[in-house]
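Excluded from the complex is one protein chain; the other protein chains are retained at their positions.
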Amino acid sequence: MTTTERRPNVHRRQRWEDWLGGFFSSSVGLKWLMAITGIGLLLYVLAHMIGNLKMFQGAYEGGEYAIDLYGEALRSLGGDLVPHESILWIFRIGLILAFVIHIGASAALTKRNWDARGTDRYEAQRHYAAANYASRTMRWGGIIILLFLLYHLADLTFGWANPDFVYGAIYDNVVASLSRPPVAILYLVAQVALAFHIYHGGWSLFQSLGFVNPRYNVWRRYFAIGFAALIFIGNTAIILAVWTGAVA
Amino acid sequence: MDLTLKVWRQASSETEGEFKTYPASNVSPDASFLEMLDEVNEHLNEIGEEPIAFDSDCREGICGTCGLMINGYPHGPQDGTATCQLHMRKFNDGDSITIEPWRATAFPVLRDLIVDRSPFDEIIQAGGYISVNTGAAQDANNLPVPKEAADASMDAAACIGCAACVAACPNSAANLFTAAKMQQLNLLPQGNPERYSRAVAMVETMEQYFGSCTNHGECEKACPKNISIDFIGMMNRDYVKAQFKFTARDAQNKGK
Partner (left out) sequence: MTTQHSPNPGSPALDPKIPPGPIQDRWDDHKFSVKLVNPANKRKYDIIVIGTGLAGASAAASFGELGYNVKVFTHNDSARRGHSIAAQGGINAAKNYRNDGDSIYRLFYDTVKGGDFRSRETNVYRLAQVSNEIIDQTVAQGVPYAREYGGLLDNRSFGGAQVSRTFYARGQTGQQLLLGAYQALMRQVEIGPVELYTRSEMLEVAVKDGRAVGVVVRDLVTGEITAHSAHAVVLATGGYSNVYFLSTNAMNCNATAVWRAHRKGAYFANPCFTQIHPTCIPASDEHQSKLTLMSESLRNDGRIWVPVDPDDRRAPNDIPEDERDYYLERQYPAFGNLVPRDVASRAAMRMIEQNRGIGPLKNGVYLDFGEAIGRLGRAKIEERYGNLFEMYERITDEDPYEVPMRIYPAPHYTMGGLWVDYNLMTTVPGLYAIGEANFSDHGANRLGASALMQGLADGYFVIPNTINDYLSDYLNTKPVPTDDEVFMQAVAQVREREQQFLDINGTRSVDYFHRRLGHLMIDYCGLARSREGLEKAIAEIQALKEEFWRDLKVLGTNDSLNQSLERAGRVADFLELAELMCRDALDREESCGGHFRVEHQTEDGEAKRDDEDYAFVSAWEWVDSATPQALHKEPLTFEYVPPSQRSYK
């Protein structure tokens, strides 16, 4: 045998993949994209969580809720210099792009991985020694987060899933939504999925970007744990506070 | 001790395979795993059944020829150990052991437990070397290499090319092998001139055959030489950086 031609070539590059020197058609390039968009999404999740903490601030003396004002401030970013909501929409489009790229890349990689793995599976139960629950559930976790996100938009952005929805009245909308126990439970489940996703993704992105240095490597894991915990604690605090009536 | 083996049998890459069960009796705990299989083969030969085909050569854990999935562990349950260095004292009397070949689309089974791992050679062929012709070298000590670099390079170079990393990976990715073979050279001053073209060539050859890394770390655990996945991070960095470099390959492609 010299070079074996019967060997299946798992990934033949498509024509459209050749732009930018093939970087974005390579798995390493796609993982890089996932890491970059992942960082964007992490920042968004962090900002979102901080903003939501305004729920605890309740109402100002004028009767206006802090979080409602915060929402209005977001919509009127740029003041009178730009049309209303335009800056917010730029952020939203960026966010949507990040989601689409993150999910698209992961779908493409998943397909390749399944092809590479083939149909013959191991008979014996595999003993995963290093892979953890979080790393092995990234795909399912991601799907749960996506489904939740769609519900969340329908619930609190567009109001389709929330009969008492009033545009701009964020505080009342959140209270109305999370006072229903099934919804609160759904939100909690999503937070668990998100925490797991960040626990692995927040570490994995350093590998994908090539931030490796034995001296600092341990901090990558601390970062992922810390970030996942921060988001989880912040968000669940709000959910539980509303559900239990501490914030009403 | 007495054991029951459940072994994958397959006559060739063209035929379907199946599991068959064989007893292994009076196994000495001091025997190596492959010596245990030798004994089973002697018995099979006696009763007129073709012996189980498996790859092995040095039986010292250095050549990388052997490699079996043993009860769901690549190279068996002992850490940092190739199949040939696994000894039966790690098993108990009465155990049932499932023995399978490495599974990956890129590694078709040639017979029984033997797979074709030649994509690994292709990855090396693509750029896993330093281009220096025989006789063209300067005096060895003219080029000091920091001890830390030499040690890190040696850590990567310890790879024996057994493909346990691919076998262990839920995505059948070969990133640990490719990264180790690449960083062994990229970490040294001698490897620096070709660093980025090497990164592109090796990664893109690898990706023709294997899945992608999702940073599980299973490969590192399965590796009989305990090679660190840090090298995968370094490979990713070199590959990304290469996108911003004008490499020898670009120069070659310029006219096309």
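Lettered A and B in written order, each chain numbered from 1.
Heads up, the rule we're going with is that a contact is a pair of C-beta atoms (placed from the backbone, for glycine too) under 8 Å apart; a residue touches a chain by one contact, two chains touch by 3 or more.
Since the model is a prediction, treat every value here as computed from it, not as a measurement.
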Revision key, fill the gap. Considering the complete complex, of B:Ser12, B:Ser25 or B:Ser96, the missing chain is touched by B:Ser12
Review point. Which residue numbers on chain B touch the omitted chain?
Key: 11-12, 28, 30-32, 34-35, 38-39, 41-42, 45-46, 48-51, 53, 55-65, 78, 80-81, 85-87, 89, 110-111, 114, 116-118, 120-121, 124-126, 128-141, 143-147, 150-151, 153-154, 157-158, 160-161, 184-185, 188, 190-191
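Basically, only the chains that are shown with their structure count from here on.
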Point to revise | Gap in Å, rounded to a whole number, between the CA centres of chain B and chain A | key: 35
Point to revise | Residues of chain A defined as touching chain B within the complex | key: 1, 3-4, 6-12, 20-23, 26-32, 109, 112-118, 120-131, 135-136, 138, 200, 203-204, 206-212, 214, 217
Review point. Inside the complex, what are the residues of chain B that reach chain A?
Key: 6, 8, 13, 19, 69, 71-73, 77, 98, 100, 103-106, 108, 116, 118-119, 122, 170-173, 203-204, 207-218, 220-222, 229-230, 232-241, 243
